[in-house]
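What you see is the complex with one protein chain gone and the rest in place.
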Amino acid sequence: MVAGARAVARGWSEPHGLLTETPMFEGADLPALRGLVFGGHDIRRGCIFDAAREIYEQTGTIPYPMLRQLAPDLRKVTAELRRGTLLNAGRTITRLADRAPAAKSVRAEVRRLERDIRAFTKRHKLTQCVCVNLTSTEPQLRLGPAHRDLARLEEAIDRDAVRSVRPSLLYAYVAAKLGHPFIHFTPSNAALVPAVRQSFDDSGVPYMGSDGKTGETLVKSSLAPMFKYRNLRVLSWQGYNMLGDRDGVVLADADNKRAKVESKDALLAGILGYPLHTHVGIDYVPSLNDLKTAWDFIHFQGFLGVKMSMQFTWQGCDAILAAPIVLDLIRLAALAQRRGETGSLRHLSCFFKRPLDVDQHDLHQQWHLLADYAQRARQG
Amino acid sequence: MVAGARAVARGWSEPHGLLTETPMFEGADLPALRGLVFGGHDIRRGCIFDAAREIYEQTGTIPYPMLRQLAPDLRKVTAELRRGTLLNAGRTITRLADRAPAAKSVRAEVRRLERDIRAFTKRHKLTQCVCVNLTSTEPQLRLGPAHRDLARLEEAIDRDAVRSVRPSLLYAYVAAKLGHPFIHFTPSNAALVPAVRQSFDDSGVPYMGSDGKTGETLVKSSLAPMFKYRNLRVLSWQGYNMLGDRDGVVLADADNKRAKVESKDALLAGILGYPLHTHVGIDYVPSLNDLKTAWDFIHFQGFLGVKMSMQFTWQGCDAILAAPIVLDLIRLAALAQRRGETGSLRHLSCFFKRPLDVDQHDLHQQWHLLADYAQRARQG
Amino acid sequence: MVAGARAVARGWSEPHGLLTETPMFEGADLPALRGLVFGGHDIRRGCIFDAAREIYEQTGTIPYPMLRQLAPDLRKVTAELRRGTLLNAGRTITRLADRAPAAKSVRAEVRRLERDIRAFTKRHKLTQCVCVNLTSTEPQLRLGPAHRDLARLEEAIDRDAVRSVRPSLLYAYVAAKLGHPFIHFTPSNAALVPAVRQSFDDSGVPYMGSDGKTGETLVKSSLAPMFKYRNLRVLSWQGYNMLGDRDGVVLADADNKRAKVESKDALLAGILGYPLHTHVGIDYVPSLNDLKTAWDFIHFQGFLGVKMSMQFTWQGCDAILAAPIVLDLIRLAALAQRRGETGSLRHLSCFFKRPLDVDQHDLHQQWHLLADYAQRARQG
Partner (left out) sequence: MVAGARAVARGWSEPHGLLTETPMFEGADLPALRGLVFGGHDIRRGCIFDAAREIYEQTGTIPYPMLRQLAPDLRKVTAELRRGTLLNAGRTITRLADRAPAAKSVRAEVRRLERDIRAFTKRHKLTQCVCVNLTSTEPQLRLGPAHRDLARLEEAIDRDAVRSVRPSLLYAYVAAKLGHPFIHFTPSNAALVPAVRQSFDDSGVPYMGSDGKTGETLVKSSLAPMFKYRNLRVLSWQGYNMLGDRDGVVLADADNKRAKVESKDALLAGILGYPLHTHVGIDYVPSLNDLKTAWDFIHFQGFLGVKMSMQFTWQGCDAILAAPIVLDLIRLAALAQRRGETGSLRHLSCFFKRPLDVDQHDLHQQWHLLADYAQRARQG
């Protein structure tokens, strides 16, 4: 994401994949791409130039000559990275980390994250700061009273109730506290629990989630309405996903996978309006690295009860699909804050597998929400 | 189509595939399915029960026990079939015919078709009659002055200008003359030439076309917007269609195929808004019979110029997909006439590969036109 | 299988799928197809004509008019069916049964099965009788001392050690006892335990197994050698199987599935000669009934380390693929007995996913074993 943002900003690459660079948003009060400053918390050490080079070696998606030109930019961002939190992250994510988890207490950890972000915005004299949760999919958090109400959450943090938090909850909580718009890009259920949403709402800060819709689910939500338009009855929709990067490692853990599968599976019955046989498989195939491959099989019934089928194979590079969406969301969240919008940003539903406060899963209906918004935003 | 209409009307089969049987049109002034009476012109002799049995033997799509129960209904409709016209139909279609073409002159042929339809409506005391053009795809007609203006078309017919007509032109012309709504379900360019449209418009009779959107093109028009929504640049869209029925025989003739390919190919640039590399292949594969199989390959470019791909295989039974659409169109054309609508029925664009007077190829946008119309129609 | 055997014997259908009807076996001393008499043990009640009609209704694979003509033949075979055994069959298979399991003891059950088969061969004055195990995949049997040696197995049966047997063990044991060649067409590990093989070997009766190679695995074993021939390194081979019939119900039970997956998965490393990442998924998709659909994705590496891929979709009707193989195996087992062959019939390895006593999984190598045998058999 960082490499691409810089490459486009410097004019070294076309802005394919970025909606905020199309005429749709011309004239809207978006922050300029070249003005974005990146920082973050990461549970793994190391330079993001090296990470980008690893991506090049595995999948070739960042052209090598460009990568070398971007090295100074990437090194600069590396200097802005701080140690991420691993508080109750679950064993699989914890195993991925190579930075020692050293939280004295939940409250201390919260303070550390806060301090880091404050220093970052101050150092760069930022007028706005958008926080995006890009952590690996966490095991589902069992929700309790501490998650229903802000006061009780504060209390849980104070009494060091580690089991009641997850990293994504802490990041969201801190963003709300600091008054920064928040984008929840993963399916983890801990980030936007009611208590955290209350905090955002209290301070009038916009947020949206959850789980970026980048590949197979995007296709699903684009294709499923067609069957409805023709009154063709979908009998079964089987989806098989294969991926081989760190996401794949995390999702190979059944606890972490559950949240993801639910997020991917919910939308079909919603679009079609009836229950149907579905399956979402996610398998770890290391040799694929980031080149996610999905195969979907759709069995449907038409006139005279005749059964027919459709199948598709999606071969997309996950990071390449996700990165521009994250950039779009950052800029659109900043725009929303500038426009004084609060609460969940429902017009961004087309970017998410589980759009907050939006029941509509039909991609085309979601698109109209965004298109209408863009028109208003263009007019100021 | 006839077998299915009767099977659904008698309650022997679910109305899958029929939009006019969904809540969407509940309360609209549609003719009842069980009230439809079928007749027609055909260039091939023989009982439609035998034709239906042949379909069973080749693809099994009509369940055999139901077929036997439908025999009396199908024999009754057979008695309503008259000899179709072959005037300037082209060699491939003419070769399919087994009824001797015996036109004395174009005008005599026109009178015969007229007489047949008049007798049919009288015999059954019909209040409305919708004509549907389901002839095989004809070679493209080179348009000239005779097609631009009704008076000159009449004149051409009178001086027996056989080269200026095609069967589909004659059927449309006769429908207009008799004041019957007309549905042009094939890509032949002869049916709705300006002179014929003028005739419909003069008498205030509605019509729509052309080329039913049943399979691969339907998927295309549902999927292409997704790439636009994400600003993913489509580099190439290759489509390969295989089919093995009489349609396949006709489309194996390059003259007839041209019209079809153009109809299938036009929409992508329209939806995406830029020119792109496309290909539409249609091959005759006899063993498939009616079980049309299409494979599409979509090559697209995302962030940082990375190329990715998607492919789909569509395995649909062409007749099973087309039949309910034809029934829907018959009923919706009748509804339009009842509601006093005239001209091209643009709200039916979602059913056609080349919707008349509609530039919008995005299936979802087309759907909204129909949904809005249905809402108005439900309210009377 | 019965319907097809009769249809081909009566000349109503071509012998597609049957290798024993090709010139390959012309002149070999095979029992004639029309001379085969069918009987069996089944855990479900009911007429096999009704079962065949159900197949017609679900998938249309047996043409309806032929089905009606075959009714007398099918009813005759129904009269030969006896109650199957459910001794320690596992909960999922037991749930499928609609005939009351009423075994007094293991030994009593063995005697009943024996009696049934003896009566069958006597009633029809058969000169040979081949037993085929077509039971659903059982949960794996934990093998112990009772399975290593015939005397100890007899002893276990006598002391009613229900946990030490499975239906497929009992059928194989009885076949050996009666001196009938035995074909083990499923992956259940209980059928051909050493003790049972000892019994066959003692009486010089031939047998073979296990798990008929009908679809996706057949393709695998045909395709994998190609990668070896080109020194292309297979990195991952993912296989996803979907099926919806009773087999699917049974394999949805993880206990039963395990045996099947192992049987499908073993062969790749064997053919390629190195360990590789593989996955075999089997999912129950009811709407598919017997029309099994499998998708395989093969990721491989070539010159300069470049990764490439191949994928295939197999859409086969499981019963239609298996039935002729079972008929071939029956006839080839009878031939082997006539030729005085004993022990495992290794020349039949090409028909099995896990061929007994054969390490070779390359389909083409297996084929040569059969072709050489056929040549010898043709010459007497």
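For the reader, a short list of remarks on this structure follows.
Going by the order they are written in, the chains are A, B and C; count residues from 1 in each one.
One rule holds for everything that comes next: contacts are C-beta pairs under 8 Å (C-beta built on N, C-alpha and C of every residue); 3 or more make two chains touch, one makes a residue touch a chain.
Fair warning: this is a prediction, and the values are worked out from it, not measured in the lab.
The hidden chain makes contact, of the residues B:9, B:235, B:266 or B:369, with B:235. Per the touch definition above, the residue from B:307, B:338 or B:378 contacting the chain not shown is B:307. For the options C:3, C:195 or C:276, the residue in contact with the chain missing from this view is C:3.
Where subunit A meets the missing chain, the touching residues are 56-57, 60, 63-65, 313. The chain not displayed touches subunit B at residues 235-236, 238, 240, 242, 277, 279, 281, 283, 285-288, 293, 295, 297, 299, 301, 307, 309, 311, 313.
Although one chain is not displayed, its contacts with subunit C can still be listed: residues 3-4, 7, 13-19, 21-22, 61-63, 66, 218-219, 222-223, 225-226, 229-233, 301-306, 308-317, 320-321, 323-325, 350, 363-364, 367.
One rule holds in what follows: only the chains that are shown with their structure count from here on.
After Cα superposition, the angle needed to carry subunit B onto subunit C is 180 degrees, rounded to a multiple of 5. As for how the two copies subunit A and subunit B face one another, over half of their interface residue numbers coincide. Averaged C-alpha coordinates give centres for subunit A and subunit B that are 44 Å from one another. Touching of two or more other chains is recorded for residues 301, 309, 311, 313 of subunit A.
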